[in-house]
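In this view, the complex is presented without one of its protein chains, the others remaining in place.
Just so it is clear, A and B label the chains in written order, and each chain counts residues from 1 on its own.
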Amino acid sequence: MKKFTCVQDIGDLKAALAEAFEIKNDRFKYVELGRNKTLMMIFFNASLRTRLSTQKAATNLGMNVIVLDINQGAWKLETERGVIMDGDKPEHILEAIPVMGCYCDIIGVRSFARFENRDYDYQEVIINQFIKYSGRPVFSMEAATRHPLQSFADLITIEEYKKTPRPKVVMTWAPHPRPLPQAVPNSFAEWMNATDYDFVITHPEV
Amino acid sequence: MKKFTCVQDIGDLKAALAEAFEIKNDRFKYVELGRNKTLMMIFFNASLRTRLSTQKAATNLGMNVIVLDINQGAWKLETERGVIMDGDKPEHILEAIPVMGCYCDIIGVRSFARFENRDYDYQEVIINQFIKYSGRPVFSMEAATRHPLQSFADLITIEEYKKTPRPKVVMTWAPHPRPLPQAVPNSFAEWMNATDYDFVITHPEV
Partner (left out) sequence: MKKFTCVQDIGDLKAALAEAFEIKNDRFKYVELGRNKTLMMIFFNASLRTRLSTQKAATNLGMNVIVLDINQGAWKLETERGVIMDGDKPEHILEAIPVMGCYCDIIGVRSFARFENRDYDYQEVIINQFIKYSGRPVFSMEAATRHPLQSFADLITIEEYKKTPRPKVVMTWAPHPRPLPQAVPNSFAEWMNATDYDFVITHPEV
(Lines give C-alpha, C1' and ligand atoms only; values in the text may rest on other atoms or scores of the structure.)
Protein backbone atom coordinates (compact mmCIF):
# COMPACT_ATOMS: atom_id res chain seq x y z
CA MET A 1 0.00 0.00 0.00
CA LYS A 2 1.64 3.23 -1.15
CA LYS A 3 -1.07 5.49 0.19
CA PHE A 4 -3.96 5.30 2.63
CA THR A 5 -6.31 8.21 2.13
CA CYS A 6 -9.66 6.52 1.46
CA VAL A 7 -11.55 3.29 2.06
CA GLN A 8 -10.55 1.81 -1.29
CA ASP A 9 -6.88 1.94 -0.27
CA ILE A 10 -7.31 -0.48 2.61
CA GLY A 11 -8.47 -3.33 0.40
CA ASP A 12 -10.75 -6.02 1.80
CA LEU A 13 -12.61 -4.50 4.75
CA LYS A 14 -13.25 -7.79 6.54
CA ALA A 15 -9.55 -8.67 6.43
CA ALA A 16 -8.66 -5.19 7.72
CA LEU A 17 -11.15 -5.53 10.57
CA ALA A 18 -9.83 -8.97 11.47
CA GLU A 19 -6.31 -7.56 11.67
CA ALA A 20 -7.49 -4.63 13.78
CA PHE A 21 -9.17 -6.96 16.29
CA GLU A 22 -6.09 -9.18 16.39
CA ILE A 23 -3.96 -6.18 17.37
CA LYS A 24 -6.50 -4.82 19.84
CA ASN A 25 -6.35 -8.22 21.50
CA ASP A 26 -2.55 -8.13 21.87
CA ARG A 27 -1.25 -4.63 21.29
CA PHE A 28 2.44 -5.47 21.41
CA LYS A 29 2.25 -8.57 19.22
CA TYR A 30 4.09 -6.79 16.41
CA VAL A 31 6.46 -4.70 18.52
CA GLU A 32 9.38 -6.10 16.53
CA LEU A 33 7.81 -5.24 13.17
CA GLY A 34 8.90 -1.62 13.18
CA ARG A 35 12.43 -2.03 14.51
CA ASN A 36 14.68 0.65 12.98
CA LYS A 37 11.72 2.05 11.05
CA THR A 38 10.72 5.69 11.46
CA LEU A 39 7.28 7.26 11.15
CA MET A 40 7.19 10.96 10.35
CA MET A 41 4.00 12.72 11.45
CA ILE A 42 3.52 16.06 9.70
CA PHE A 43 0.87 18.45 10.99
CA PHE A 44 -0.32 21.50 9.09
CA ASN A 45 -3.19 21.72 11.62
CA ALA A 46 -3.85 21.02 15.29
CA SER A 47 -4.53 17.47 16.42
CA LEU A 48 -5.25 15.65 19.66
CA ARG A 49 -6.80 12.18 19.10
CA THR A 50 -5.12 11.47 15.80
CA ARG A 51 -1.76 12.73 17.05
CA LEU A 52 -1.80 10.66 20.22
CA SER A 53 -3.31 7.49 18.76
CA THR A 54 -1.01 7.44 15.75
CA GLN A 55 2.11 8.08 17.81
CA LYS A 56 1.05 5.35 20.26
CA ALA A 57 0.25 2.93 17.46
CA ALA A 58 3.68 3.44 15.90
CA THR A 59 5.30 2.92 19.29
CA ASN A 60 3.32 -0.30 19.75
CA LEU A 61 4.82 -1.45 16.45
CA GLY A 62 8.31 -0.66 17.74
CA MET A 63 8.82 2.27 15.37
CA ASN A 64 10.63 5.51 16.04
CA VAL A 65 8.48 8.61 15.63
CA ILE A 66 9.43 12.09 14.46
CA VAL A 67 6.70 14.71 14.90
CA LEU A 68 6.90 17.85 12.78
CA ASP A 69 4.48 20.70 13.38
CA ILE A 70 4.79 22.88 10.30
CA ASN A 71 5.01 26.59 11.20
CA GLN A 72 6.29 25.80 14.69
CA GLY A 73 9.71 24.16 14.78
CA ALA A 74 10.20 24.03 11.01
CA TRP A 75 10.37 26.73 8.37
CA LYS A 76 7.09 28.06 7.12
CA LEU A 77 6.41 26.31 3.84
CA GLU A 78 5.18 27.93 0.66
CA THR A 79 2.54 25.57 -0.71
CA GLU A 80 1.51 27.38 -3.90
CA ARG A 81 3.25 26.91 -7.23
CA GLY A 82 4.52 29.78 -9.33
CA VAL A 83 4.62 32.39 -6.57
CA ILE A 84 7.56 34.73 -6.04
CA MET A 85 8.98 33.66 -2.70
CA ASP A 86 9.94 37.00 -1.16
CA GLY A 87 7.59 36.79 1.82
CA ASP A 88 7.76 35.04 5.18
CA LYS A 89 7.91 31.49 3.85
CA PRO A 90 11.55 30.75 3.08
CA GLU A 91 11.09 27.21 1.78
CA HIS A 92 8.83 25.64 -0.86
CA ILE A 93 6.96 22.48 0.02
CA LEU A 94 8.07 20.83 -3.22
CA GLU A 95 11.65 21.01 -2.03
CA ALA A 96 10.80 20.13 1.57
CA ILE A 97 8.80 16.98 0.80
CA PRO A 98 11.64 14.87 -0.61
CA VAL A 99 13.77 16.01 2.34
CA MET A 100 11.15 14.71 4.76
CA GLY A 101 10.93 11.47 2.81
CA CYS A 102 14.70 11.00 3.11
CA TYR A 103 14.62 10.58 6.85
CA CYS A 104 11.71 8.22 7.41
CA ASP A 105 10.04 5.07 6.16
CA ILE A 106 6.42 6.22 6.18
CA ILE A 107 4.72 9.62 6.37
CA GLY A 108 1.45 10.68 7.99
CA VAL A 109 0.04 14.06 6.90
CA ARG A 110 -2.68 16.26 8.37
CA SER A 111 -3.81 19.08 6.10
CA PHE A 112 -7.35 20.44 6.40
CA ALA A 113 -9.49 22.19 3.84
CA ARG A 114 -8.70 25.90 3.86
CA PHE A 115 -12.03 27.25 2.57
CA GLU A 116 -10.23 29.72 0.33
CA ASN A 117 -10.59 27.85 -2.94
CA ARG A 118 -13.03 24.99 -3.33
CA ASP A 119 -11.12 23.36 -6.20
CA TYR A 120 -7.85 23.55 -4.30
CA ASP A 121 -9.41 21.82 -1.31
CA TYR A 122 -11.16 19.15 -3.37
CA GLN A 123 -7.98 18.38 -5.29
CA GLU A 124 -6.21 17.52 -2.01
CA VAL A 125 -3.20 19.47 -3.23
CA ILE A 126 -1.09 19.11 -0.09
CA ILE A 127 -1.35 15.41 0.64
CA ASN A 128 -1.19 14.55 -3.05
CA GLN A 129 2.13 16.34 -3.30
CA PHE A 130 3.45 14.18 -0.47
CA ILE A 131 2.20 11.07 -2.27
CA LYS A 132 3.81 12.20 -5.51
CA TYR A 133 7.13 13.57 -4.29
CA SER A 134 8.08 11.99 -0.95
CA GLY A 135 9.13 8.59 -2.23
CA ARG A 136 7.46 7.01 0.83
CA PRO A 137 4.11 5.46 1.66
CA VAL A 138 1.78 8.25 2.80
CA PHE A 139 -1.30 8.02 4.98
CA SER A 140 -3.85 10.68 5.79
CA MET A 141 -4.22 11.92 9.36
CA GLU A 142 -7.19 13.96 7.99
CA ALA A 143 -6.89 15.75 4.72
CA ALA A 144 -9.22 18.22 3.02
CA THR A 145 -11.94 15.75 2.08
CA ARG A 146 -11.40 12.55 4.09
CA HIS A 147 -10.27 11.24 7.49
CA PRO A 148 -9.75 7.52 6.90
CA LEU A 149 -8.23 6.68 10.31
CA GLN A 150 -11.26 8.06 12.11
CA SER A 151 -13.66 6.34 9.71
CA PHE A 152 -11.87 3.03 10.22
CA ALA A 153 -11.96 3.52 14.00
CA ASP A 154 -15.69 4.29 13.75
CA LEU A 155 -16.21 1.11 11.74
CA ILE A 156 -14.31 -0.94 14.32
CA THR A 157 -16.46 0.54 17.09
CA ILE A 158 -19.68 -0.25 15.24
CA GLU A 159 -18.49 -3.81 14.65
CA GLU A 160 -17.77 -4.17 18.36
CA TYR A 161 -21.16 -2.86 19.48
CA LYS A 162 -23.55 -3.90 16.72
CA LYS A 163 -26.34 -6.30 17.69
CA THR A 164 -27.41 -7.36 14.23
CA PRO A 165 -25.18 -8.46 11.35
CA ARG A 166 -26.29 -5.53 9.20
CA PRO A 167 -27.05 -2.61 11.52
CA LYS A 168 -28.81 0.60 10.57
CA VAL A 169 -26.38 3.53 10.83
CA VAL A 170 -27.65 7.12 10.77
CA MET A 171 -25.45 10.17 10.27
CA THR A 172 -27.22 13.44 10.94
CA TRP A 173 -26.49 17.06 10.13
CA ALA A 174 -26.23 19.23 13.23
CA PRO A 175 -25.78 22.98 13.75
CA HIS A 176 -22.32 24.39 14.58
CA PRO A 177 -21.36 28.01 15.31
CA ARG A 178 -18.87 28.15 12.45
CA PRO A 179 -18.25 26.53 9.06
CA LEU A 180 -16.28 23.31 9.40
CA PRO A 181 -14.50 21.01 6.94
CA GLN A 182 -16.59 18.01 5.97
CA ALA A 183 -13.75 15.52 5.81
CA VAL A 184 -15.02 13.50 8.77
CA PRO A 185 -18.63 13.00 7.60
CA ASN A 186 -17.60 12.66 3.93
CA SER A 187 -15.16 9.97 4.86
CA PHE A 188 -17.56 8.23 7.22
CA ALA A 189 -20.20 8.06 4.49
CA GLU A 190 -17.74 6.49 2.07
CA TRP A 191 -16.71 3.85 4.60
CA MET A 192 -20.29 3.05 5.56
CA ASN A 193 -21.20 2.66 1.90
CA ALA A 194 -18.31 0.22 1.51
CA THR A 195 -19.97 -2.05 4.10
CA ASP A 196 -23.29 -3.82 3.78
CA TYR A 197 -24.79 -1.67 6.56
CA ASP A 198 -28.11 0.11 6.14
CA PHE A 199 -26.64 3.63 6.01
CA VAL A 200 -28.72 6.82 6.06
CA ILE A 201 -27.82 10.52 6.13
CA THR A 202 -30.49 12.73 7.63
CA HIS A 203 -30.95 16.49 7.77
CA PRO A 204 -33.48 17.40 10.47
CA GLU A 205 -35.39 20.64 9.95
CA VAL A 206 -34.41 23.12 12.64
CA MET B 1 -0.24 5.24 43.85
CA LYS B 2 -3.00 6.76 41.73
CA LYS B 3 -1.80 10.32 42.11
CA PHE B 4 1.35 12.16 43.19
CA THR B 5 0.60 15.79 43.89
CA CYS B 6 1.75 16.24 47.49
CA VAL B 7 4.10 14.79 50.08
CA GLN B 8 1.42 12.58 51.61
CA ASP B 9 1.05 10.71 48.31
CA ILE B 10 4.61 9.39 48.33
CA GLY B 11 4.14 7.46 51.57
CA ASP B 12 7.11 6.78 53.81
CA LEU B 13 9.71 9.46 53.11
CA LYS B 14 12.70 7.40 54.21
CA ALA B 15 11.72 4.57 51.88
CA ALA B 16 11.24 7.04 49.02
CA LEU B 17 14.66 8.57 49.68
CA ALA B 18 16.30 5.15 49.80
CA GLU B 19 14.78 4.30 46.41
CA ALA B 20 15.90 7.63 44.97
CA PHE B 21 19.49 7.04 46.08
CA GLU B 22 19.40 3.49 44.72
CA ILE B 23 18.42 4.83 41.28
CA LYS B 24 20.90 7.71 41.39
CA ASN B 25 23.56 5.09 42.02
CA ASP B 26 22.60 3.04 38.94
CA ARG B 27 20.35 5.06 36.67
CA PHE B 28 19.55 2.28 34.22
CA LYS B 29 18.88 -0.42 36.81
CA TYR B 30 15.16 -0.40 35.98
CA VAL B 31 15.43 0.22 32.23
CA GLU B 32 13.28 -2.86 31.63
CA LEU B 33 10.56 -1.71 34.04
CA GLY B 34 8.85 0.60 31.57
CA ARG B 35 8.99 -1.57 28.47
CA ASN B 36 5.92 -0.89 26.31
CA LYS B 37 4.70 1.67 28.82
CA THR B 38 4.02 5.24 27.74
CA LEU B 39 4.30 8.44 29.76
CA MET B 40 2.25 11.38 28.53
CA MET B 41 3.59 14.77 29.61
CA ILE B 42 0.96 17.51 29.29
CA PHE B 43 2.05 21.13 29.58
CA PHE B 44 -0.35 24.03 30.01
CA ASN B 45 2.72 26.20 30.86
CA ALA B 46 6.37 26.49 29.90
CA SER B 47 8.92 24.16 31.47
CA LEU B 48 12.65 23.54 31.29
CA ARG B 49 13.96 21.53 34.29
CA THR B 50 10.81 19.56 34.93
CA ARG B 51 10.33 18.83 31.24
CA LEU B 52 13.87 17.60 30.69
CA SER B 53 14.29 15.71 33.95
CA THR B 54 10.94 13.95 33.69
CA GLN B 55 11.46 12.95 30.07
CA LYS B 56 14.95 11.68 30.91
CA ALA B 57 13.69 9.79 33.96
CA ALA B 58 11.03 8.04 31.90
CA THR B 59 13.63 7.15 29.29
CA ASN B 60 15.88 5.73 32.02
CA LEU B 61 12.96 3.50 33.00
CA GLY B 62 12.64 2.32 29.40
CA MET B 63 9.31 4.09 28.83
CA ASN B 64 8.09 5.76 25.68
CA VAL B 65 7.27 9.44 26.09
CA ILE B 66 4.63 11.56 24.36
CA VAL B 67 4.93 15.29 25.02
CA LEU B 68 1.85 17.43 24.47
CA ASP B 69 2.09 21.21 24.70
CA ILE B 70 -1.50 22.38 24.97
CA ASN B 71 -2.19 25.36 22.68
CA GLN B 72 0.71 24.46 20.41
CA GLY B 73 0.28 21.18 18.55
CA ALA B 74 -3.10 20.30 20.05
CA TRP B 75 -6.47 22.03 19.97
CA LYS B 76 -6.96 24.82 22.45
CA LEU B 77 -8.93 23.35 25.32
CA GLU B 78 -11.89 24.94 27.04
CA THR B 79 -11.31 24.35 30.75
CA GLU B 80 -14.42 25.97 32.25
CA ARG B 81 -17.71 24.16 32.76
CA GLY B 82 -21.02 25.47 31.52
CA VAL B 83 -19.65 27.89 28.93
CA ILE B 84 -21.05 28.17 25.40
CA MET B 85 -18.21 26.95 23.22
CA ASP B 86 -18.45 29.29 20.24
CA GLY B 87 -15.01 30.86 20.67
CA ASP B 88 -11.50 29.82 19.72
CA LYS B 89 -11.36 26.68 21.86
CA PRO B 90 -12.95 23.90 19.81
CA GLU B 91 -12.60 21.12 22.39
CA HIS B 92 -13.54 20.79 26.05
CA ILE B 93 -10.97 19.42 28.48
CA LEU B 94 -13.51 17.02 29.95
CA GLU B 95 -13.74 15.28 26.60
CA ALA B 96 -10.01 15.54 25.91
CA ILE B 97 -8.83 14.03 29.20
CA PRO B 98 -10.19 10.51 28.69
CA VAL B 99 -8.76 10.61 25.16
CA MET B 100 -5.32 11.39 26.56
CA GLY B 101 -5.72 8.62 29.12
CA CYS B 102 -6.53 6.12 26.35
CA TYR B 103 -3.10 6.34 24.82
CA CYS B 104 -0.77 6.17 27.79
CA ASP B 105 -0.11 4.42 31.07
CA ILE B 106 0.66 7.43 33.27
CA ILE B 107 0.11 11.18 32.91
CA GLY B 108 2.19 14.12 34.11
CA VAL B 109 0.44 17.51 34.16
CA ARG B 110 1.79 21.05 34.51
CA SER B 111 -0.87 23.67 35.17
CA PHE B 112 0.04 26.84 37.06
CA ALA B 113 -2.13 29.14 39.12
CA ARG B 114 -3.78 31.68 36.83
CA PHE B 115 -4.31 34.50 39.35
CA GLU B 116 -7.78 35.17 37.96
CA ASN B 117 -9.78 33.43 40.65
CA ARG B 118 -8.24 32.46 43.97
CA ASP B 119 -10.74 29.67 44.65
CA TYR B 120 -10.24 28.20 41.19
CA ASP B 121 -6.48 28.10 41.72
CA TYR B 122 -6.69 26.67 45.22
CA GLN B 123 -9.11 23.97 44.11
CA GLU B 124 -6.53 22.70 41.59
CA VAL B 125 -9.30 22.39 39.03
CA ILE B 126 -7.15 21.31 36.09
CA ILE B 127 -5.04 18.56 37.61
CA ASN B 128 -7.97 17.28 39.66
CA GLN B 129 -9.96 16.79 36.48
CA PHE B 130 -7.12 14.68 35.10
CA ILE B 131 -7.10 12.63 38.30
CA LYS B 132 -10.86 12.19 38.15
CA TYR B 133 -11.42 11.56 34.44
CA SER B 134 -8.23 10.18 32.84
CA GLY B 135 -8.41 6.65 34.22
CA ARG B 136 -4.61 6.75 34.70
CA PRO B 137 -2.21 7.53 37.52
CA VAL B 138 -1.51 11.27 37.45
CA PHE B 139 1.48 13.15 38.82
CA SER B 140 2.03 16.86 39.14
CA MET B 141 4.78 18.55 37.16
CA GLU B 142 3.81 21.71 39.12
CA ALA B 143 0.20 22.56 39.65
CA ALA B 144 -1.43 25.67 41.11
CA THR B 145 -0.43 25.10 44.73
CA ARG B 146 2.33 22.47 44.80
CA HIS B 147 5.40 21.21 42.90
CA PRO B 148 6.12 17.82 44.49
CA LEU B 149 8.88 16.74 42.07
CA GLN B 150 10.93 19.83 42.87
CA SER B 151 10.28 19.49 46.60
CA PHE B 152 11.38 15.86 46.50
CA ALA B 153 14.50 16.82 44.54
CA ASP B 154 15.22 19.54 47.11
CA LEU B 155 14.85 17.00 49.91
CA ILE B 156 17.22 14.59 48.16
CA THR B 157 19.78 17.39 47.78
CA ILE B 158 19.53 18.34 51.45
CA GLU B 159 19.96 14.70 52.45
CA GLU B 160 23.09 14.50 50.29
CA TYR B 161 24.67 17.65 51.71
CA LYS B 162 23.46 17.80 55.30
CA LYS B 163 26.12 17.59 58.01
CA THR B 164 23.86 16.88 60.96
CA PRO B 165 21.05 14.32 61.18
CA ARG B 166 18.45 17.04 61.72
CA PRO B 167 19.62 20.15 59.86
CA LYS B 168 18.16 23.61 60.18
CA VAL B 169 16.48 24.64 56.90
CA VAL B 170 15.50 28.26 56.26
CA MET B 171 13.20 29.41 53.47
CA THR B 172 13.14 33.15 53.00
CA TRP B 173 10.84 35.56 51.21
CA ALA B 174 12.61 37.59 48.55
CA PRO B 175 11.50 40.42 46.26
CA HIS B 176 10.57 39.70 42.62
CA PRO B 177 9.52 42.19 39.93
CA ARG B 178 6.17 40.48 39.36
CA PRO B 179 3.64 38.37 41.25
CA LEU B 180 4.49 34.67 41.06
CA PRO B 181 2.65 31.47 41.95
CA GLN B 182 3.62 30.10 45.35
CA ALA B 183 3.48 26.44 44.40
CA VAL B 184 7.23 25.94 44.84
CA PRO B 185 7.59 27.44 48.35
CA ASN B 186 4.19 26.09 49.49
CA SER B 187 5.21 22.65 48.43
CA PHE B 188 8.70 22.92 49.88
CA ALA B 189 7.27 23.93 53.26
CA GLU B 190 4.95 20.92 53.28
CA TRP B 191 7.79 18.54 52.47
CA MET B 192 10.09 20.06 55.08
CA ASN B 193 7.38 19.78 57.70
CA ALA B 194 7.00 16.10 56.83
CA THR B 195 10.64 15.56 57.84
CA ASP B 196 12.13 15.99 61.30
CA TYR B 197 14.23 18.95 60.11
CA ASP B 198 14.28 22.23 62.00
CA PHE B 199 12.36 24.23 59.37
CA VAL B 200 11.89 28.00 59.47
CA ILE B 201 10.25 30.49 57.09
CA THR B 202 11.61 34.00 57.38
CA HIS B 203 10.48 37.33 55.96
CA PRO B 204 13.30 39.88 56.16
CA GLU B 205 12.26 43.53 56.39
CA VAL B 206 13.33 45.35 53.25
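Heads up, the rule we're going with is that a residue touches a chain if its C-beta (ideal position, glycine included) is under 8 Å from a C-beta of that chain, and two chains touch if they have at least 3 such contacts.
What you are looking at is a predicted structure, and each value in this text was computed from that prediction instead of being measured.
Visitor: One chain is left out of this view; which of A:C6, A:L48 or A:A96 touches it in the full complex?
Guide: A:A96
Visitor: Per the definition of touch given earlier, which of A:N36, A:T164 or A:T202 contacts the omitted chain?
Guide: A:N36
Visitor: Using the definition of touch stated at the top, determine which of B:T5, B:S47 or B:T79 touches the missing chain.
Guide: B:S47
Visitor: Touching the hidden chain in the full complex, which residues of subunit A are there? Just list them.
Guide: Spelled out for subunit A, the touching residues are 36, 38, 40, 64, 66, 68, 72-76, 85-86, 91, 96, 99-100, 102-104.
Visitor: Given the full complex, what residues of subunit B touch the hidden partner chain?
Guide: Answer for subunit B: residues 28, 31, 43, 46-49, 51-53, 55-56, 59-60, 67, 69, 72, 177-178 touch the chain left out.
Just so we're on the same page, only the chains that are shown with their structure count from here on.
Visitor: For subunit A superposed on subunit B via Cα atoms, how large is the rotation, as a multiple of 5°?
Guide: 120
Visitor: With chain centres taken as the means of their Cα atoms, state the distance from subunit A to subunit B in Å.
Guide: 34
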